[in-house]
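This report refers to the structure that appears directly beneath it.
All protein chains but one are shown at their positions in the complex.
Up next, chain A:
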Amino acid sequence: MTTAQSPVERYLDEMFDRLAGTGAPGRRMLAEAESHLLAATEDGIGRGLDPETAERDAVARFGAAAEIARQVPPAPASLRAALRRSAVGGWAVAGAALAWYGTSGVLTWLLGRPFAQLLVATDRFGRDRNMCERPWVPSEPGLDCAGHYFGQLDRVPVGGARFPFAVVALIGIGLLVALVVARRWTPLGTAAWTPAGPTLGLAFAVPFGFVALLLAFYGVVGASARMQNWTLSYFVAGLLAGVIAVVAVRKARRAT
């Protein structure tokens, strides 16, 4: 017999919380867990353990409640469940999108100076030879030629050089971290709030994959005749979007 707040009861309370939204399969899992843990406790007492130790031993052998609850399928979708899962999925996609857009700006900024130096060295930023010797470059006496062209580079595909890409990246990363923390410590981590793996994978893979192809195409166009100021940002953002899409596809395939 267990007492209030005994190890088995604490475990079953945690599993009950973790199984929220799983409906009949969750109720059955909980009932079988209780039956199993009580039988294991009785066995432990029969082996000479005191009741408290026998319960702790039974719980330890049963495994982590979070890991077991994750294997119980969610209840058939209702409108409320679909909205909950969509909200969490939307949160994840929005965070990833902001982090992607802002991070591509940070990377473009980091790569911009060597990129501009490469353009100057190869005369790819203008039609004429000796692009750094023309009268309009540089307008500011203290500015070197590569620095001038670096200043002309767009940091993000749409938004230009003045776009607050670093702030956007931090907001996106903050959203993702907040989601991970919320799923660890609140009911947002239960099956009721968890989007299906393949669905979430598609929600990432389709838009990011499409954007990756589009930006790569425009990046090639921008680099073909004479190098445009937005070319680097298109390539960087496109590459990052492609990486996210590939990771999403792989995770979706693993979840099916």
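Simple rule for what comes next: a residue touches a chain if its C-beta (ideal position, glycine included) is under 8 Å from a C-beta of that chain, and two chains touch if they have at least 3 such contacts; residues count from 1.
We take it that contacts and distances are computed from a predicted model.
Trainee: Can you pick, from "PadR family transcriptional regulator", "histidine kinase", "Amino acid/amide ABC transporter membrane protein 2, HAAT family" or "STAS domain-containing protein", the UniProt name of the chain not shown?
Mentor: "PadR family transcriptional regulator"
Trainee: Which residue, A:Ala64, A:Ala81, A:Val106 or A:Ala166, contacts the hidden chain when the whole complex is considered?
Mentor: Answering carefully, the residue with contact to the hidden chain is A:Ala64.
Trainee: Residues of chain A in contact with the chain that isn't shown?
Mentor: 25, 28-29, 31-33, 35-36, 38-40, 61-65, 67-68, 71-72
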